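Shown here: the complex without one of its protein chains, the others still in place.
Each chain gets a letter, A and B, in the order it is written, and its residues are counted from 1.
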Amino acid sequence: MGLESLIGGEGFLTTTVNGLVNWGRKNALWPMPFGTACCAIEMMATFSGRYDISRFGAEVVRFSPRQSDLLIVSGRISIKMMPVLQKIYRQMPEPKWVISMGACASCGGVFDTYTLVQGVDQFIPVDVYVPGCPPRPESLLDAVFEIQKLVGEDRFDSGKHGS
Amino acid sequence: MTQNPENSGRNTPVPSAATLEKELEKGWRDHRSGARPSSVSSVTEDDGDGRMVMNFGPQHPATHGTLRSVFTLEGESIVEADVEIGYLHTGFEKLGEHMTYQQWVTVSDRMNYLSAINNNVGYSVAVEELLGIEVPPRCAALRVIMCELSRIADHVLCVGLQGMDLGAFSVMLWSFEKRELVYDIIEAVCGARLTTSWTRVGGIIRDVPEFFPDLVYSFLDEFPPIIEEIHGMLLNNKIFVDRVKDIGKISTEQALSYGLTGPVGRASGLTMDVRKDSPYLGYDKYDFKVPSQTEGDSFARYMQRMEEIEQSLEIIRQAMATLPQGEVVHDDFKTSLPEKDAVYNDMESLIHHFKLVMLGHGIRPDKGQSIYSATEAPCGELGFFIASDGSDTPYRLRVRPPSLYNYGLFPRLAEGGMISDAVAILSSFHVIAGELDR
Partner (left out) sequence: MADNNPAYEALPADLKSKVLESVEHQGQVALRCKAADQRALLENFRLSQGYDFLVDVTAMDHLGKDTEERFEIVYVLRSLTANHTFRLHVWLDESDNAIPSVFDLWDSARWGERETHDMFGIVFEGNPDLRRFLMPEDYPAFPLLKDYPLKGKEERRQFPKVVARGDRMVEEEPDTYPTSIGRQMHTPEYIEEVRRDSKPRE
């Protein structure tokens, strides 16, 4: 992964600007953990010792949306919480990606009740869904890899969602 | 209608629930068609008297989930505190009225997700009490062991988060590492790490694997030094000690009146523990102490949790030494599900299973029976009020969450202190949003 291996012995490398920017972006994701319920505990487990998300460059957890580019929605989102989530999503600067972690965030899970939003993707765009109740930390890591793939495919100057 | 003498001074009639609902419905429609709800927008404002209203949460690292407080500040100090909860309201109680008694076990994990097994056990014990059945001794002992393991995991995480909120980040990373030890055991026993759904009404899902004693004994060897480690990291940390000592003092009377239970109550001298006062699952067989503190400040709550961990280890030790052999499911198959193996391989068990899971045929307590049954969860007294109408779903299922009543005192404590004190108090309360809002 290191730059040294790319450069080789010559001291220079050729790439596209797009390739360079995406390489930087995808290996330094700054997640904003929007953890509400049980899934948040598994998310915290992913960030801490045993699973250690920092191996993949995504450990700089920012609790301020303005400093982050990956929103991890983990947990049940109630109708009282939904405006907050939307506000946080609005506050994140472009480019931004969203992971919907767990059954509840993705579709309401076991709670088909009056107060739970049945899937946050009705109200904000979601890039990667993680199944499970709760997903194991490995699944969340896998979702981060998926996001990295998505980032790698983007044209950095296009605006992420097109316009 | 009988006229209530207390109410006779009332000059306006109280609207009925239906009228109130109609008014609200109109308001809701107006609101939705216009702007977004106002309640989340105000962040700071200065209304001319030098006071500032500050929102703390619902998405803030120190609120551990979804608590929201609104502080009126004068400089750094809080003159008025108000809290708003419900950001994680999920409708557990309503769901309880639509699910059968066995099904709701699954939902109960999601309440206090840091120690799901305690919820499972609490709910199962409540239904068993309603039905008047007693689980076999092996099942009771296993439940006790797993409950105490979860309690340790819960307390150790709470202490870690308390450290994290006050700037000692490594404690949190370490405590998560220690939690993984408990997760390993839980995973071996029921396959899931967090949402266990391990108990059934009348028993547990299946017997523990053969290597379970090895796991627990190695945990018992590994864990005690960790208590010293955590103490070493926090008690030698002057910042931590200074920020929690004499902060958020709760008197015993206050604790009693506000209904505080669990470590928060016991740290204020309220020596109440359901495990001792009305023993369930044979807790009276084990020899353990209920530690308590008298200071009632955040530091006392920290010490209280650490001492409770030691007692829990003691209980596990005793329970492992006397772990009986035998069945793990109550043998009356009118009420308890047979084990899965038996269902697949044995005709009779299959029939029992079928009758229990068919809609309208499951557990049906008699009409009009109701019970309030409490167990000691890591946060405090977890009570279930279950009323039956003779059908296979509860007529009313009320959860008495310890976090709700514990949290009720928080705004009073925060008033008069600094913002940083509010963080120290909140982290020592260990409020679990899932359980608070249900």
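Assorted remarks:
Keep this in mind: contacts are C-beta pairs under 8 Å (C-beta built on N, C-alpha and C of every residue); 3 or more make two chains touch, one makes a residue touch a chain.
From a predicted model like this one, the values you see are computed outputs, not experimental measurements.
Among B:Cys139, B:Ile363, B:Ala387 or B:Ala414, only B:Ala387 touches the chain left out of the display. Of the options B:Phe223, B:Phe240, B:Phe333 or B:Tyr405, the residue whose C-beta touches the omitted chain is B:Tyr405. Touch with the chain that is not drawn comes from one residue among B:Gly57, B:Gly86 or B:Pro291, which is B:Gly86.
Listed here are the chain B residues that touch the chain not shown: 1-7, 10, 14-17, 20-21, 24-29, 31-32, 37, 39, 85-86, 89, 91, 93-95, 97-98, 129-130, 132, 254, 256-259, 272, 277-278, 368-372, 374, 381, 383, 385, 387, 389, 391, 395-396, 398, 400, 404-405, 408-409, 437-438. Residues of chain A in touch with the missing chain: 79-80, 82-83, 86, 89-90, 94, 96, 103, 107-109, 112-119, 121-125, 159-161, 163.
Convention: only the chains that are shown with their structure count from here on.
Between chain A and chain B, the centres computed from C-alpha atoms are 29 Å apart. Residue ranges of chain A in contact with chain B, taken from their complex: 34-38, 40-42, 44-45, 48-50, 63, 75-76, 78, 80-81, 83-84, 86-88, 110-111, 113-116, 133-134, 136. Taken together, the chain B residues at the contact with chain A in this complex read 36-37, 40, 58-61, 65-66, 86-91, 94-95, 106-107, 109-110, 113-114, 116, 172-174, 176-177, 179-180, 183, 193-195, 433-434, 437.
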